[in-house]
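Of the protein chains in this complex, one is absent; all others appear in place.
So that you can tell them apart, the chains are marked A, B and C in the order they are listed, and the count of residues begins at 1 in each.
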Amino acid sequence: MLELATAGESHGPGIVAILSGVPAGLALDIGAIDRALGRRQSGYGRGARQQIERDRVEVLGGVRKGRTTGAPVALMVRNADSRLDEVPEIHAPRPGHADLAGHQATGAPIRDVLERASARETAARVAAGAVAGQILSAFGIAVVSRVVRIGAAAAADAMPATPEGFAAADGSPVRCLDAAASAAMCAGIDAAREAGESLGGVFEVVGFGVPAGLGAYDVPARRLDARLAGALMSIPAIKGVEIGEGFAGAALPGSRFHDEIVHDHAAAPRAGGFARRTNRAGGVEGGVTNGMPVVCRAAMKPIPTLTRPLGSVDIRTLKPVPALKERSDTCAVPAASVVGEAVVASVLAEALLERLGTGGMEELAARFDAMIGRLGGSPEK
Amino acid sequence: MLELATAGESHGPGIVAILSGVPAGLALDIGAIDRALGRRQSGYGRGARQQIERDRVEVLGGVRKGRTTGAPVALMVRNADSRLDEVPEIHAPRPGHADLAGHQATGAPIRDVLERASARETAARVAAGAVAGQILSAFGIAVVSRVVRIGAAAAADAMPATPEGFAAADGSPVRCLDAAASAAMCAGIDAAREAGESLGGVFEVVGFGVPAGLGAYDVPARRLDARLAGALMSIPAIKGVEIGEGFAGAALPGSRFHDEIVHDHAAAPRAGGFARRTNRAGGVEGGVTNGMPVVCRAAMKPIPTLTRPLGSVDIRTLKPVPALKERSDTCAVPAASVVGEAVVASVLAEALLERLGTGGMEELAARFDAMIGRLGGSPEK
Amino acid sequence: MLELATAGESHGPGIVAILSGVPAGLALDIGAIDRALGRRQSGYGRGARQQIERDRVEVLGGVRKGRTTGAPVALMVRNADSRLDEVPEIHAPRPGHADLAGHQATGAPIRDVLERASARETAARVAAGAVAGQILSAFGIAVVSRVVRIGAAAAADAMPATPEGFAAADGSPVRCLDAAASAAMCAGIDAAREAGESLGGVFEVVGFGVPAGLGAYDVPARRLDARLAGALMSIPAIKGVEIGEGFAGAALPGSRFHDEIVHDHAAAPRAGGFARRTNRAGGVEGGVTNGMPVVCRAAMKPIPTLTRPLGSVDIRTLKPVPALKERSDTCAVPAASVVGEAVVASVLAEALLERLGTGGMEELAARFDAMIGRLGGSPEK
Partner (left out) sequence: MLELATAGESHGPGIVAILSGVPAGLALDIGAIDRALGRRQSGYGRGARQQIERDRVEVLGGVRKGRTTGAPVALMVRNADSRLDEVPEIHAPRPGHADLAGHQATGAPIRDVLERASARETAARVAAGAVAGQILSAFGIAVVSRVVRIGAAAAADAMPATPEGFAAADGSPVRCLDAAASAAMCAGIDAAREAGESLGGVFEVVGFGVPAGLGAYDVPARRLDARLAGALMSIPAIKGVEIGEGFAGAALPGSRFHDEIVHDHAAAPRAGGFARRTNRAGGVEGGVTNGMPVVCRAAMKPIPTLTRPLGSVDIRTLKPVPALKERSDTCAVPAASVVGEAVVASVLAEALLERLGTGGMEELAARFDAMIGRLGGSPEK
């Protein structure tokens, strides 16, 4: 039921989100939404525009006296630069963007396509994802992220075992927890900027505290892994998604892949005590959460805009021309990881609310506790 | 509008699919559906059950005198072994399957969970996907696949440039086009079976002839890449999905990633002549097809059932017990690649029909031709 | 989540339904489904075909050992007459049917249109609705119906206050509880048949025991009244839908319309004791149930096929011709009221499950009881 609609252009009045299905009675921390928006704008390798904009959310609906009302939550993030009718038309579509394909899909001028296809739209998803994150948080679920690769530089450290272990990501200019890799990533970004290049990378999003039994195994589109993959792949510039071991797991023999089941109540309080010593599945088996951390990774392509413009064609003359350079980030992987948190939080909150049903937060909290109790896990049961 | 509902259990009467939104007037080749079902059952590394079942589709609705009527197409694939009420209960959930998490999600006995979560369900998706494939085929679009990795053995050959280049996959026991890799894969499977092991792998699905402009850039969930990723990840045992360069692309600099645009009518007849010399994007930019082949890859984990059972817990006693061994395939990657074709065909047909609207095949064919003509691409235009 | 897909033609192998979202653990009474199918086939005024068919449901999925598994429930009702490829083509579309408009919508031959647009499809909805009814029944909710008008003959009795009061409808040849009206309806049908005429009418469907708080007021499409209206209007030949006082209420002054609120625990055990002495709203206020019986009425047009064929045009020659007479019922209002029960039960079960969330029947029963407890209604609370 948690459903999100977004609208808005890069140079329009702003970005708008309507999130319906938010239960009534959630004390909404607007500052936390703004902090998420701020994290989306930060990161080593961003260009000038991110500095001019300090995104702040305005709540247009669904909240009274700081609490959600159960009605759709409407959010707006205004654009600092909103001269939509004055921005120039574009005739040379940029490779790697929606420009040409989008124009061919809708017949709209290229300017219209890029205004909407811009990553600016992800501000709406981050704002809505922050609301979803606060729903999750009320149930003790935390969604965090880190960057594990930028260009050739990859983190070598293991995934932290707790959400707190991810906290340091906010302190790294590239949201990487491995200090050496972090330095290498920054150096790589400097070198790329110098060379007129851009870089992509890989980020990891992890949900901690997710109870067993979210998602579905019986209807393909309702599988949690399918929904996570769809949500992550819908982030601009994402070209790959993994859950758990992902592609590396395809090369392992079965005996080194699967997570054997043991009973240990303390180790799996949200899975009825059915614990795992490993988590190669990334917390999802058969489309359903198993109580282990939900671990996703996404691969981002390098930003398409380079100092040396890519070759394009003028759609009026059909003659070769260089593509427009619309912006100048060198690397946006840290920002994308914040968007990744948002979409994963949205999927998890949606799955949690499906499981719990509708009603106010107080009623849902009682259902959650009863659900956890029913998952099994005490010999007396 | 193309919407699929499936039902059925592994040991029930059969697997059922209702596919609505199929245009009227498509001459449906039932034999081709059966061949797709047969390809799903084949492949080196499958166990005994695949031999006893020779899947054949029965059409229960939506077809008269060999042509679709526009009404929902209902398909059934009967099970050879349909003693559902007699199969034993299970109390030791199998790691790597939905058994435990599914039981915790629905409260159903483990037997109920595994009956539905079984890969047997994919017979419905293959049958429906074969219908989608015939819709695509009427518009000159072909969806093909090959296996590129099984365990440690990976194909070294380049992706063929035409659908015909994939035809040999059906002749390989592992659906691999690289003869040396094919042999290595078979040897790997033999060794794994010998060792009581199982293997996963990676397959590639490619859509050829896809016109530019399918999908969307303005609504995240309608992006074609998001839908492809969701569909592929919904196949049992898939843990990773890539489009185009995917994860490898995350390590490349921008100048070696993006597909520059040139004008060459002959090279891009379904993209208005806006051609690319490379296809690192895998045919999707900004969530929309760009006229190049749509290239996806999916990573499958090794099958969870080993000769040496994995450790589990009896859900009644909470004592450690070995997990049940329900079946005995060693590797199902070739079969999964056939399922991959089906789900990719379903997503592409859905996106194509969204673009073309509703109406009979004849009307849609006229719209398709006009659409191709409008994509641009001749200097005279 | 309760979602229904149906397929099948009037002269095909049968009618198929896939109902997903049915909770696990419901003891499914197959006989009760068959009885609902039988009631759909009965009623004074039906033609010969209803006699040759004795519909029985086959369960193809979602049930093991008599209990739902949580997986989609697949049902099939076979057709006695299934020579689909042999039925003749039709060129003179029948007024009042989908024949012409459907042909113009899809390009399909008229025969294809009428095969699917046939009221035979409602067998699927009755079967699925019987499953929904059994879900409701497990929560003490009953959905019943009666016919209140056939042609000029209208029932004069008040709506019974309990579901038991509706039981006698099954004993009336026209499902009418008012004996005098019942006789007049039968006489009217006899006269109409004699005159080569057909008759429509009005039926009433009532949900008893529906707890307060189902539906939604914040999203228009999720309002319960909107969903009831859509579902009832989707039954073939229905041209009007009312809830509570409906059209008559439009003529009343406000002081005689609204249902004042009193507190009386015994009178409103499923609404927290917030009771009403009247029920002009028909149990729905602001799109949400208020604990009073949910009362809907639907108007059915007379069956379009008359002994004297209606004027039509041959779509090949464009010359006037009489329309085909495909069947010979005189009146199908009693049957439609059974379909009405099915669709109302489906909507109510869907709304109930949205409120309760997912999980097995046992977990949902506990949530239901807790929900009722939270509705308020005792001074101690």
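The criterion applied here is as follows: contacts are C-beta pairs under 8 Å (C-beta built on N, C-alpha and C of every residue); 3 or more make two chains touch, one makes a residue touch a chain.
No experiment lies behind these values; they were computed from the predicted model shown.
Only one of C:Ala24, C:Leu84 or C:Leu100 touches the absent chain when the whole complex is considered: C:Leu100.
Across A:Ala7, A:Ala138 or A:Met159, the single residue that touches the chain missing here is A:Ala7.
The residue touching the chain not shown here, chosen from A:Arg111, A:Arg193 or A:His263, is A:Arg111.
Those residues of chain C that touch the chain absent from the view are 6, 93, 95-102, 104-107, 113, 116-117, 121, 125, 149, 151-152, 192, 195-202, 212-221, 223, 225-236, 238-247, 249-255, 257-263, 271-274, 276, 280-282, 284-291, 299-306, 308, 310-313, 315, 318-320, 323, 355, 374-377, 379.
Where chain B meets the chain that is not shown, the touching residues are 1, 20, 70-72, 216, 218-219, 353-359, 363, 366-367, 370-371, 374. Interface with the hidden chain, as seen from chain A, comprises residues 3, 5-9, 12-16, 18, 20, 23-25, 58-62, 64-65, 69-74, 76, 84-85, 105-109, 111-113, 115-116, 358-363.
As a convention for this text, only the chains that are shown with their structure count from here on.
Centre-to-centre separation of chain A and chain B, using mean CA positions: 25 Å. With centres defined as mean CA coordinates, chain C is found 38 Å away from chain B. Centres computed as Cα averages put chain A at a distance of 43 Å from chain C. Annotation for chain B: residues 6, 105-107, 113, 116 touch two or more other chains.
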